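Please read through the structure below; I'll follow up with questions.
A single protein chain has been removed from this complex, and every other one stays in its place.
We just call them A and B in the order they show up, numbering each chain from 1.
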Amino acid sequence: MNNKIGDFEAISLIVIVTVAHILSNLPQTLLHSTNSSTVLNIIYISLLILGIVYIICRIFKKFPNQDILDISEYVGGNALKITLGVAFILYFITIASFLLRNFSESLKIIYFPNTHFSAIILIFILVAVTLNKFGFKTIIKCNLIIIPLALISLLVIFFSTVDEFTIQRFFPILGFGFNETFVLGATNIFAFAGIVILYFIMPVLNDSNSYKKVSFISILISSLYLLLSVISLLLVIPMISSSESTLSVYLAAREVQFGDFVQRVDALFFLIWILSIFSYFSVILSYILYIFKKIFKTQHSKPLVYCFSAIIFTVCLIPKNIVQINTMSNILYKYLSLTLVFGISIFILILANFKKKKENSNG
Amino acid sequence: MEKFKNFVKQLFSYTSKKKYEFDLNESPLENNNEDNFQNGLPPLEDTSESIFNSLHVNLEYVKSKYNFLINSDIKIREFHLTARNKQYSAFLLYIDGLVDSNSINHFILDPLMLKNKANTFDNAEDVVSTAISNNISVKRIKKFDLTDYIYNTLIPQNDVKKVENFEDVFNDINTGSCALFIDTLNIAFLSEVKKYDKRGISASQNETVIRGSQESFIENLRTNTSLIRRLVNNENLVIESTSVGTITKTKCAICYINNLTNQDLVAEVKYRINNLSIDYLISSGQLEQLIIDNPTSSLPQLIATERPDKAAHYLLEGRVLVIVNGSPYTLIMPGTFFDFMSSTEDSNLNYKFSNLLKFIRLLGLIISLLLPGLYMAITNFHQELIPTELLFSIVASRNNVPFPILFELLLMELSLELVREAGIRVPFPLGQTISIIGGLILSDAAVSANIVSPILIIIVAITGLSSFALPDFSLSFHVRISRFIYIFLGYLGGFLGIAVGLFIHVAVLCNLQSFGISYLAPYVPVSRKRGNEYFIKPFWKKEKRIDALNTQRVRKEEDISIKWKQEF
Partner (left out) sequence: MVKKYIAFALIIFVLTIFISKEIRITTIDDYAYVVAIGIDAGEENILKVSFQIASTSENSSDSGGADSAATSTVSTVEASSIDNALTLVNTYTSKELSLAHCKIIVISEEIANGGISDYLYTLINKMEISPKCNIIISKVDCDNFLKQASSNLEKNSTRYYEIIETTANYTGYTETITLSDFFSKMEDTFAQPYSILGSVNTDDKTNEDASTLSNSETEKNVKAGESNIKSKNKVEIAGIAVFNADTMVGELNAIETICHLILSNKLENCKITIPSPFDNSEKIDLSLTQKKNTKFDIKILNGSPYIKANVKVNARILTMNKDSDYLNSDNLKEIEEYTNSYLESQILNYFYKTSKEFNSDILGLGKYVVSDFTTWNDWVEFDWLNNYENSFFDVNVDTNVKSGYLLLET
């Protein structure tokens, strides 16, 4: 059975990670760090990430049909492969659990005050497990259907709040200062942690020549939506930078009003956002299984879905209160992504590049 | 102890299920130079060969052209023809079901085969002139022309013509003539012996259209194949015959167009039908359940139709048609979700009207699936979504109703299902009574008695109406089942429950495959060269066939198909 996926499917796999984090608390984290210069900052980090992605594409071109685990085996043997694989599995488990916990807490506060949050988390996990039993292809197809809905909902929020924009909230233009915007602000590159999927997508692409196209288009779409969500928050709600709230995009959605009749449509947006979170979670779980299968060379990975979902459920229950949830989903996520996705992986890729060059010049 | 061990082992062990895999996209296209034809249609096969002198060669040529070995209704009758006491080999070529057997027997075979006055030689010579010299008489005899002889004297048929190339032969055979080939002659005789059933065939009762043809399939297999033959009108249409069932040996016909359909698909269909071990097969519905990919799913995976124009349309798109003797419903495979949302009317009308109808059907699908569930979710969890005035009128109308909303809704839905089921079985004179009872008494009296609220009646009525807007019978069944699941999910979890239901529903749709193509083709997975979108283009713009089918001939229209508008 060929497991190849086309370009659109690959793009939507990468974009869903960014969309899910936008729906969590990503815009607010960015706004807290750079206030009114966030737009400049996002454009700056988009250019940075385009450069990084260009380097990644060049390196992957030399290793056709291999993902980062194969490359790490090439660099450091089986040991490095297993270490990196386990690191990625732990990373995926942590980010998925934190996002899930954050989202379920918000859902509980807003719509289900009488339900225990673990019931809500259980529902998410059950859905992801069901989808993983169907198979990877089904997850990709569902993702392809849901991504346009999520993107349209963000667009609708942006255009509906346009008449409440105060353009002058872009000023002062440098926010907290040049240093904070561009030097320290470069760490905001963690917003594009979706490129972790890029490391694994090469072997399943239908046409490996379209890897470059896929990566660039997905980065462009992610940065566009990051910009839109940040603008609709920055220009409408001034208190966003001075206070913390749950689910920042939800606050923007509460402002949407069409005349006198259609008000408080945030519940409809929630329907679409819950679908996106389902999709994101299924994708992450399937990647955990894929990595595990690859590094330990098991024949079947489907029965492991129960084990990993149980692990994720227990990790979700770890934070005791909102302080811990906030710390984990905003701060811990930032530094984990920077370290693993941008630090270690790119270092291994560059090492592999040098090794290949040496081999080519020797042999 | 052993039993317990085995039980635990069985519970926790994992055996991967062997999934039957068949995917159309794996086989490479054979005709890859389709893309080179930017503007023009690829040419069809050349049939302008002239008829050969040798009967044997003619016979072989005709057999290969008509796929005689696998085509079940192409008939070749070889015999010896008597002309002037000499015997010539000959054969007759015709299509069973399109010709009148009596005419052939009495007016073609009889005078040619049996010795009669016309074809016995009386030793008379056709003398043109005689010259006598030196007691030697030299006679000039007119040469015996077999063609003229047979044409003028031996075929007492009112409409016979002589042709010299195979193109004319095939054109006439396809419409119901019968061709006579004779050894040593490089012409063929075509006689008009058409007879096929017309208009005894009644109009389709379950798939009514306004502007389409009013014929429908009947129970007889041969009549059905003749209907298909007449519409497709091409020699590449192959109708293979097999039988299913050890006791009944029911005849089934598998129809496809030879140089168009993907051969893997045809092979798969034949493989599945020929590998069934059952005692009897009575209807096509039973066959459908035996050969679909996923029999446990409630979604329809094959298109079942009783209209020949719809069947011919799908044949020409590159699908395979299966006709079962004794059942007026034929099966078309593969079937995608968007096929079940379209009706035959769509290609007969202006594309704008069709797109409006398609939009309304889509709306009908969403309303019939989700409206009661959304109502439950909004009234239980999301009251702020309803405008204030509407909310107060709903609450006011529910003031005297003693039941909770869930009970009310289930009561009304179940009574609607009962009315629907009763309506199918009720004898005709009572039909009106049932609708009066159902409509007036159930709803009106229930509201007056404060058993249900008026707003709920409206919701249930709109839901019922929308489900009738769906063109496919099986799809509306699936929607009826899913609706109850959504009601419970909306009651328990609000929009979270609805989202769970929607997501798993979409996942089930994505997971389904029908004869090798994805159930949601052409949208998922995305293909650049689509040919079958949901909202249709104008007829003169439908240039390509659906990509997922991987047909041998992708283009069906040139870029500019309306040539009379082109400037010279």
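The rule we apply is simple: contacts are C-beta pairs under 8 Å (C-beta built on N, C-alpha and C of every residue); 3 or more make two chains touch, one makes a residue touch a chain.
Given the structure is predicted, the values throughout are model-derived calculations rather than measurements.
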item	value
Sole residue of B:Gln10, B:Asn158 or B:Asn275 that reaches the chain not shown, by the stated touch rule	B:Gln10
Of A:Asn3, A:Asn65 or A:Thr166, the one touching the omitted chain in the full complex	A:Thr166
Residue among B:Thr330, B:Thr379, B:Ser476 or B:Gln552 that touches the chain left out of view	B:Thr379
Residue ranges of subunit A at the interface with the undisplayed chain	35-36, 109-110, 114-116, 118-119, 122, 126, 166, 168-169, 171-177, 236-239, 242-243, 254-255, 257, 260, 263-264
In subunit B, positions touching the absent partner	10-11, 379-380, 383-384, 388-389, 391-399, 404-405, 491-492
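In the analysis below, only the chains that are shown with their structure count from here on.
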item	value
Centroid distance [mean C-alpha coordinates] between subunit B and subunit A, Å	46
Subunit A partner contacts - residues on subunit B that touch it in the complex	14, 16, 21, 23, 25-26, 378, 381-382, 384-385, 387, 493-496, 498-500, 502-504, 506-508, 510-511, 518, 520, 523-527
Complex interface listing, subunit A residues touching subunit B	1-2, 5-9, 107, 111-112, 120, 123, 127, 130-131, 134-135, 137-142, 144-146, 261, 263-265, 267-268, 270-271, 274-275, 278-279, 300, 302-303
